[in-house]
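So the structure is just underneath, and the comments pick up after that.
The complex appears here without one of its protein chains, the remainder shown in place.
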Amino acid sequence: MSEILSLAAANLLSPMILSFVLGLAAALARSDLTVPEAVAKGMSLYLLFAIGFKGGAAVAAHGVDGRLIAALLAGVVLSAALPLVAYALIRAITRLGPTDAAAVAAHYGSISIVTFVTASSVLQAQGIAAEGYMVAVAAAMEAPAILTALWLANRAGAERDNDPDLWREIAFNGSIVLLVGSFLIGLATGETGLAKIDAFIVAPFQGVLCLFLLDMGLVAGRGLKGARGVLGGGTLAFGLLMPLIGAGFGLATALLLGLSPGGVALLMVLCASASYIAVPAAMRVALPAANPALSLTLALGITFPFNLTLGIPLYIALAQTLTGA
Amino acid sequence: MSEILSLAAANLLSPMILSFVLGLAAALARSDLTVPEAVAKGMSLYLLFAIGFKGGAAVAAHGVDGRLIAALLAGVVLSAALPLVAYALIRAITRLGPTDAAAVAAHYGSISIVTFVTASSVLQAQGIAAEGYMVAVAAAMEAPAILTALWLANRAGAERDNDPDLWREIAFNGSIVLLVGSFLIGLATGETGLAKIDAFIVAPFQGVLCLFLLDMGLVAGRGLKGARGVLGGGTLAFGLLMPLIGAGFGLATALLLGLSPGGVALLMVLCASASYIAVPAAMRVALPAANPALSLTLALGITFPFNLTLGIPLYIALAQTLTGA
Amino acid sequence: MSEILSLAAANLLSPMILSFVLGLAAALARSDLTVPEAVAKGMSLYLLFAIGFKGGAAVAAHGVDGRLIAALLAGVVLSAALPLVAYALIRAITRLGPTDAAAVAAHYGSISIVTFVTASSVLQAQGIAAEGYMVAVAAAMEAPAILTALWLANRAGAERDNDPDLWREIAFNGSIVLLVGSFLIGLATGETGLAKIDAFIVAPFQGVLCLFLLDMGLVAGRGLKGARGVLGGGTLAFGLLMPLIGAGFGLATALLLGLSPGGVALLMVLCASASYIAVPAAMRVALPAANPALSLTLALGITFPFNLTLGIPLYIALAQTLTGA
Amino acid sequence: MQTHAAKRVEIIIEAPMESRLTAALEKAGVTGFTVLPVLGGSGRSGRWTREGQVGRSGMVAVICLIRPDRLDTLLDAAFAVVERHIGVVSITEAQVLRAERF
Amino acid sequence: MQTHAAKRVEIIIEAPMESRLTAALEKAGVTGFTVLPVLGGSGRSGRWTREGQVGRSGMVAVICLIRPDRLDTLLDAAFAVVERHIGVVSITEAQVLRAERF
Partner (left out) sequence: MQTHAAKRVEIIIEAPMESRLTAALEKAGVTGFTVLPVLGGSGRSGRWTREGQVGRSGMVAVICLIRPDRLDTLLDAAFAVVERHIGVVSITEAQVLRAERF
């Protein structure tokens, strides 16, 4: 326990987390500090490209693990199943109607790639290895949750648009395509490819992540300020409970799969985190009656900071203890 | 021959080319992946600044080669003469009218700086030296083609605006100014200057180029999708033949000038490539009746990918064989 | 003297200053070269973050100097007092009315962070150490000048809006928050934190500064071109005299405080430089009748280039001579 | 100078719906429109700015100039898309040059 | 399709004044508006473009669709803010769909 706390403290004192805190504080103090939209988007492209490429190169270096397919399948199942848990929980402890509950559930079944990137960074700093293909698992977990959530909303009779383009849009969502594409490029070019571009995607990675988390803090803080009244006690509790429940499912699955300690921690992070990029846009199209501020504030204002500060060190500590590492 | 093929294969398996392919594939699959305009512009400023500066610093280090002036003049002549060849070819094998043919010819006389940058990178990776002043030659080749093309259009009686500002705009086009300016800065500050900023302009260069080529793939792919019907068989053949013809002229000139193997390859690349930045804007002003989609699709959708994937390794192999290196 | 000149010459021949000159020349030649607004903003965020963090990490490494509080207080007093000098001078040698004079005075009491960043870079290149907390002094000097200037305008009966939000906006201005915040992060995480991100904030720093100064040159050049007629001989003289006067006050104060040679030079630079980010926006809100083009052209078109080219080497040479280093 | 009566329709709509709206317009034979970026706004669903979002898709403004007799076709097509979504539609009287273009 | 008379007010104002304008509008009960970015312009205080500034705050355009009877309230609120500042205010007649939203 004290070990977890000291890990958490070390995590909190990293430039990355403090940059996030700075952004949060600046937003709450109503500072006009902003990262231009184009720059934030550019940094997220950089992070996706780098993490995908490095994952692919790692798989190329260590050979394809027999568990890759199993892990991918497990990711798809988790992403599709967690919205059911989330939906039941949110209906039980809040007064949200079925449409809003389904939209929130979609966010929590899907994943937050920045949380994943931050966790990978922390693992690397602590010298804990993880399976390179976990980025492919992350990509596989983006979309299935949306299907389950729409099914839930439909079942509850929610008005929803039937839109043939939506499925293509979800499957070829920019972040999925870039993550999978750069993973494949890393896999194809391996160590040789990595050597050519590591001064770009390895060395400055953590620094870019700092500036990106600064922006995430600003956005999360502004979202929280704008959402006074949107969040009640029940929804707040959901935003803190659901990541722990998700992490539990991730932990059990990862142990079953026999992943390495780092891999276990990353699957926990994926299950614990909630989407705030791909899913919100899909919900606007498919469930226009759902309140977008609600899901976004929960995912970005409550769950993301929780995972970033306390969640990640907790999941890593548990993963290490339970794999006996 | 088999050597060329294996070179081409190695080239195709580099992170840079694969990033371009990823962008192309994402666009064709109608993914919403996009690089923000400001970020793409920022990366192109970076690439121009870095390539110009390194060229200048190389000239400062190795001394001004007596062939510099001759190479510059040859570049101007090639840029002014190639539109005549392109015009004749396009009129012969397509049904385009004189205005459209002249506009296309302007694009092919001018150059694509990204193709040049990629070729420089490939040469460097293979340890083949090239004259540092080739970037100055690239800058010199941007504009003359426009003059020839306007003369051709005029002769054919095309309606065109006589615009006194146009010439200043072409001569002080942003990419020419930045390329020449950073070349001069590199020349003035030499190795000392380079040492100060090489962690910025040398180490991450290839990585930035990957992300930039990803965007080029997206743009080229979207252009191709939007241009169904614009390109017939004749124009398509032109887009593949013209780079080879241009490269032939470049090869002959470079051998006459006695350039190094790397320099020969780069002059071939300049002659083989077609502009899609400076020339399109100039054509909109001077030849408003020309269809902009046509030139852009040819230059960016056909010739650029051809040069990037097959052209560059082919030109390098020929340059090495014929200079006996 | 000849030493100052050779220092100035060496300074002028650095890639950074030449990039600024390139931007200036391109703007005056009416080139369409531009750095997208978002990219320029992104680079300025990077520079603020990097300089703040490094300052904080330096303080963490060398221990908090007893002079930190004294230096901060001195900065606040200088920023509040210099507008009085500037106001008197501008009223004496130009025909500007009290409102315009007060607005100009606010700019000169406040500071230009890019001038500070460039001076820090020059010092580092010459191996001259400076107190890490000078970035905190820079942050402290941003705002007080605005108060004095508004008091001056009020006293002269200028029409001005009384706006309760203005003070919060000034105090939590984005650049102040980022500078102070990253300073604190650097202080908290120290050398360990710096080691994690130095490949991002240290190695490429000077290169990014080059591109940023290129943009500053473009903006300054365009401002100068647009402001023909705005600047008379008197205002021009003010733009060249005031930095020297400010530097004098900075010098005297720094010697009193007993700062290191680098610290003396930096305080001179802060006093000599004029704001063109935080103050202009505040003036638009509080003194809408003041002509914004006037202050901006003076600060950015006259004083900034003067400091960048001649001022910085002069201040460094004086600081070294007078501290006996 | 010779001008011709037209309608100027301005549709402010969520960015993820843009491609659906323009597809519907094209299907209805409306092939002329211009898309402008939007920085922020306020309405029944509250205040938003681009800064408060990550994906930051936000909203866009679509402007159509159209012959008066084609207005209803356009409004029907547009309304089918925006109906259940947030956003506003406004119409003003306008004059255009070069009527043959519309 | 059923439309309703409305006024379209367009206010072009310095960016540092944007939050003050929207606060004044909200205080006056105007809760619907859209903010568009501006690249440059020209007026009595001369020509400017985003490229000529560093902070580059520039200007923004605020568009309000409003019921005709609420126009004066809006103009009074807006005028109090823009009065001493550079910028322009224009009003056009418009029709809107879904009047219940305004």
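Lettered A, B, C, D and E in written order, each chain numbered from 1.
The rule is short, and it goes like this: a residue touches a chain if its C-beta (ideal position, glycine included) is under 8 Å from a C-beta of that chain, and two chains touch if they have at least 3 such contacts.
Just so we're clear, the structure is a prediction, and the values are computed from it rather than from any experiment.
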What shown chains come into contact with the chain that's not displayed? B, D, E
Absent-chain contact - pick from D:Ile12, D:Val60 or D:Leu75: D:Val60
Could you please point out the subunit B residues that touch the chain left off the display? 34, 37, 40-41, 159, 161, 163, 165, 216, 218-219, 222-223, 226, 276-278, 280-282, 284-285, 288-289, 291-293, 296, 300
Residues belonging to subunit D that touch the chain removed from view: 1, 3, 6, 8, 22, 26, 31-37, 60, 65, 92-98, 101
State which residues belonging to subunit E touch the missing partner chain. 10, 12, 36-44, 47, 49, 59, 61, 72, 75-76, 79, 88-93
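Methods note: only the chains that are shown with their structure count from here on.
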Measuring centre to centre with C-alpha atoms, which chain is farthest from subunit B? E
Turning angle required so that subunit A lies on subunit B, C-alpha fit (0 to 180°, nearest 5): 120
Using Cα averages as centroids, what's the distance between subunit B and subunit E in whole Å? 45
What's the distance between the Cα centroids of subunit D and subunit E, rounded to whole Å? 18
Subunit A residues counted as touching two or more neighbouring chains: 34, 36-39, 41-42, 203-204
Send over the residues of subunit D in touch with two or more other chains. 47, 49
How do the chains pair up in terms of touching? List each pair. A-B, A-C, A-D, B-C, C-E, D-E
